[in-house]
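I'd like to ask you about the structure that follows.
Missing here: one protein chain of the complex. Every other protein chain is in place.
Labels run A and B following the written order; every chain starts at residue 1.
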Amino acid sequence: MARIVVDPITRIEGHLRIEAEIEGGFIKDAWSSATMFRGIEKILRGRDPRDAWFWTQRFCGVCTTVHSIASVRAVEDALKIKIPPNAQLIRNIIMGIQNVQDHVIHFYHLHALDWVDITSGLKADPTKTAALAASLSDWPNNSATYFKAVQDKVKAFVASGRLGPFANAYWGHPAYKLPPEANLMATAHYLEALEWQKDVIKIHAILGSKNPHPQSFLVGGMSIPIDPDSQNALNADKLMEIKRLLKKAQDFVEKVYIPDLLAVASFYKEWAAIGGGLGNYMSYGEFPDANGNLWFPSGALLDKDLSKVITVDQGKIAEYVDHSWFEGAGTGKGLHPFDGETEVRYTGPKPPYANLDTNAKYSFVKSPRYEEKAMEVGPLARILVAYASGHKETKAVVDLVLGKLGVGAPALFSTLGRTAARGIDALLIAQQTPKWLDELIGNISKGDYRIHNNERWDPSTWPTEAKGYGFHEAPRGALGHWIKIKDQKIQNYQAVVPSTWNASPRDAKGQRGAYEAALVGTPVADANKPLEILRTIHSFDPCLACAVHVMDVDGNEVVRVKVS
Amino acid sequence: MSEPLIFKRYYVWQLPVRICHWVNALSVLLLSISGFLIGYPVIVGSSPESFLMGWVRFIHFVAGYALIISVISRLLWSLNDHCFSGWREYFPFLTREGRKQILVMLKFYFFIDRKTPDAVGHNQLAVTAYVGLFLIFFGMFVSGFALYAEYAPGGTMHAVLNPVYLILSTQTLHLYHHIGMWLIICFVINHIYSVWLLDIKEKGGEITSIFSGYKYTTKVHVFSEGKECDENGCFIKVKK
Partner (left out) sequence: MSKQQNSDASEKTEQSLETREYSVGEILKQRGVSRRDFLKFCTAMTAAMSLPASFATSVAQALDEVKRPTLVWLNFQDCTGDSEALLRAANPTVGEIILDILSVDYHETIMAAAGHQADEALESTITKYKGKYLCVVEGSISMKDDGVYGCTSGKTHLEIARKVCGSAAATIAIGTCAAYGGIAAAVPNPTGAVGVKDAVPGATVINLPGCPCNADNLTATIVHYLVFGKIPALDGKGRPLFAYGKRIHDNCERRPHFDAGQYVEHWGDNAHRKGFCLYKMGCKGPATFHNCPTQRYNEKTSWPVASGHGCAGCSEPQFWDTMGPMYKRLPNVPGFGIEQTADKIGLGMAVGVGAAFAVHGVISALRKDKKPEETREG
């Protein structure tokens, strides 16, 4: 039995380390460890709750809007603030394009190189590549000249003698199965997506000043004013620019991303049986309308059972620290995020180290569990919950994709399923977001310019003590923030983020986290080049900076504030 | 029957001292009002062409320059040999006799004793407070000009004040600048009250002295070096 270590796991956000035991060409057991810690929640204590979104936004610069959204929602929940419909629509558009852009970047720039061998594309015939591409979609760039130009570019790059970020990869690995033409097409789209993503995300700049880290969130609404007769507010010109960019986003997803995804997936169908993992899925649901009804439904599924959708109750979430570098009451029994009491204490080996002691504590990520069960979150969970709940739009797209690949719904419980679900998610949201924009335009034409609810802006209007939580179904899955406010200050702040669920180490009962469970049974052809590990891990789209945090509450104060 | 009291007239505040005093007072008033309005603009301009905040800031800067010039002038004037405005008089806490007189003044304020210090010009406690005030002024000049100079980074003033920026952030400077203003306002309240109180209690024309320059007193000023002064505020030889 061989123990292998992949550290750093690259093409993710943050610092992730995977240790795995391999026996007979398959992974027998695996451990996921986060090796970086900042402690932002501890830093947040004592600060103005209205500032929290700006701090939590820095949990992550990749899913850069999600923690702002969850944070303002948590404070709004605590202070009982209802935001105006326009603010909700603006947030929906921001979240929507964040999802689409994030998924495309993930597919092409973080995940594709696990399936696509760029060097093989050098041998491709551009004419055949164009024919292949044209058979998939009517994207205007599907010409032989275009693919020839890309191929020449890559050739010149390789000839320059410096492979830069593409050096030392697993090129030529036997697990790469795409024909040269598909590889060339994907390489071309890798470069095209790089250009595309910086354009479509300008929607964040228009609505929120910049991306990454847009700056127009407010507790109670948004700061981007609406006034068709002002050049310093959202006006017709800016709205049309958003419309154009949303169209561009939708076109790319429909004509490039989804066709590429289907084409690549058709060569790797065996991955529909690998990397299934936990089989428990949870989604908080997302995209509320003016009345708070969610477009994507919330719910949970257990043991891959699509016939029964469980209602999610935030009170049933608890975090364990039995295998995390923290100490306190979270050992042995889980603590609800409102009631946590934990202090960081690193007990791992002294660096530099070769291996972690995975029988003891081995990660800065905690182990959140729902009713003591490990859950997988993310686009797959979101799509499965929507599919099982009978969400009309989701059902149509999922059935279409399954039909095209010629597989049944169980194929979704896999590494390939995760990657496919991300595409389905992007497609659904790319098609839905323009409708929210139209709704916003409709409101504006009726003269509704409200973007912020001022009633509870002034801290003197707040109760002495308040607490609340904010859920957000982020690109990477179910995200929750919990806040306790006392004397107009943050008394405690806690975030349980998607990658905490997925990257979690074992809990008190020894149950594996989602990454760990999904890796078990994965084949590894060459232990020295564990490409297969990257495939499964990347299919989750890890985001580790978010996942690592500390909850820190003064134990005495916890007793006084009862959990509702 | 006791002897009749002899009130002697002393020329305590020379003209430059009085001018500096009133320039200081006026600038502090203007600086406080304009400063407060900069921190909390209650003015509402009617059009972008108006320059209300601009003028408020202009007044603040002009008054700031006036104050620093006045304070520097006063410091230079303190190099002269006058009994009541010379620099020697400003550090009574350094001598035993001076500290005794400070204690006398404190006892008076706390109703422990009715006696006031042996002072003709500034009393020893007041003069100590003025040293404190000048230190606050210094802090205000440093923080104020450091904030002011940020409009022209790379300029001489900015370069000279560079160490300040490395120690304190701009926001901290703002904070200290605000706190400094409130300390000065507290001083002003104290100052006006004390002048009024001593004017009544000592009957020496305390208030009018800052206009006329003359004070009337029965006392003999205690100087640290055991010197004495004449009615014009000039030192005279000590007779032992």
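Some observations on this one:
We take it that a contact is a pair of C-beta atoms (placed from the backbone, for glycine too) under 8 Å apart; a residue touches a chain by one contact, two chains touch by 3 or more.
Just so we're clear, the structure is a prediction, and the values are computed from it rather than from any experiment.
Contact with the undisplayed chain is limited, among A:Gly172, A:Gly315 or A:Pro463, to A:Gly172. One of A:Gly24, A:Gly161 or A:Gly510 touches the chain omitted from the figure, and that residue is A:Gly161.
In the complete complex, the residue from A:Lys28, A:Lys82 or A:His109 that touches the missing chain is A:His109. Summarising the interface, chain B meets the missing chain with residues 2-3, 5, 36, 39-41, 43-45, 47-54, 56-57, 109, 111, 114-115, 150-151, 153-154, 162, 165-166, 169-172, 174-175, 178-179, 181-183, 185-186, 189-190, 193, 196-197, 200-201, 218. In the full complex, chain A contacts the hidden chain through residues 5-15, 17, 35-40, 42-43, 47-48, 50-51, 54-55, 58-62, 64, 105, 109-110, 113, 117-120, 123, 149, 152-153, 156-172, 176, 191, 194-195, 197-198, 201-202, 204-216, 218, 220-221, 223-227, 230-233, 344, 346, 348, 350-354, 364, 449-452, 454, 457, 459-460, 487-489, 529-530, 534, 545, 550.
Please note the rule applied: only the chains that are shown with their structure count from here on.
Rounded to whole angstrom, the centroid-to-centroid distance between chain A and chain B, based on C-alpha atoms, equals 63 Å.
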